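Of the protein chains in this complex, all but one are displayed in their positions.
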Amino acid sequence: MSIKRHNPSDILSKAVEANGFVFLAGIVAGDTSGGVKAQTKDVVDQIDKLLAQCGTDKSKIVQAQIWVPDIKLRGEMNEIWKAWNGGKDLPARACVEAKLADPKMLVEIMVTAAK
Amino acid sequence: MSIKRHNPSDILSKAVEANGFVFLAGIVAGDTSGGVKAQTKDVVDQIDKLLAQCGTDKSKIVQAQIWVPDIKLRGEMNEIWKAWNGGKDLPARACVEAKLADPKMLVEIMVTAAK
Partner (left out) sequence: MSIKRHNPSDILSKAVEANGFVFLAGIVAGDTSGGVKAQTKDVVDQIDKLLAQCGTDKSKIVQAQIWVPDIKLRGEMNEIWKAWNGGKDLPARACVEAKLADPKMLVEIMVTAAK
């Protein structure tokens, strides 16, 4: 069994590979000046890049958790979510309301993929 | 490695099989007119059916996350939870408070099972 860790900060790794799975950290927008749609696009772009780094892609995501600081943002987030996955290879998913690390952050997404 | 997805909506799959695990979506009651006990029973019944569809069952659940929109509902939810699993084959579990997609939803449960 070997574990491979990618893009460490001082508190977390952005991605961890182990036993045929890739675990991504909760990803928030790099640029939090925009609304929830812009931030969701920023997040899924980062997820695409991290999954590619780990040798997998969005078609292999098995589970996703999404947090929004106001559940009313769910609809707009979902518009970008649906544009991103195009209705294909959809993961098991839960989306609930939670305050995030910074009040400017309007969405956080954490996924697990197979590889 | 093959991934099998079940019961897709426009945003998620209700269940995803990969690498010896079954990942279920966060399940909410189909009928949200009842209290938290009725809704929890509705949810665990759905979980039983989804796990059966994936060739596994509640005795193989390894992890569960539970969200209730008011943490005071935890006690009543637990009554149904305990009746359901009968104190056997208990998963690792976390239960925290979070607003869900609709204010009528009083419980959401997401489980991962082995198969």
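Order as written gives the chain letters A and B; numbering starts at 1 within each chain.
The criterion applied here is as follows: a contact is a pair of C-beta atoms (placed from the backbone, for glycine too) under 8 Å apart; a residue touches a chain by one contact, two chains touch by 3 or more.
Predicted, not measured: the structure shown is a model, and the values here were computed from it.
Think of the hidden chain as still there; on chain B it touches residues 19-21, 60, 62-64, 71, 74, 78, 81-82, 87, 89-98, 112, 114-115.
Residue positions on chain A in contact with the hidden chain: 1, 3, 5, 8-16, 18-19, 21, 23-26, 65, 67, 98-101, 108, 110, 112, in rising order.
The rule we apply is simple: only the chains that are shown with their structure count from here on.
The rotation relating chain A to chain B, fitted on Cα atoms, comes to 120°, given as a multiple of 5. Averaging C-alpha coordinates per chain places the centre of chain A 21 Å away from that of chain B.
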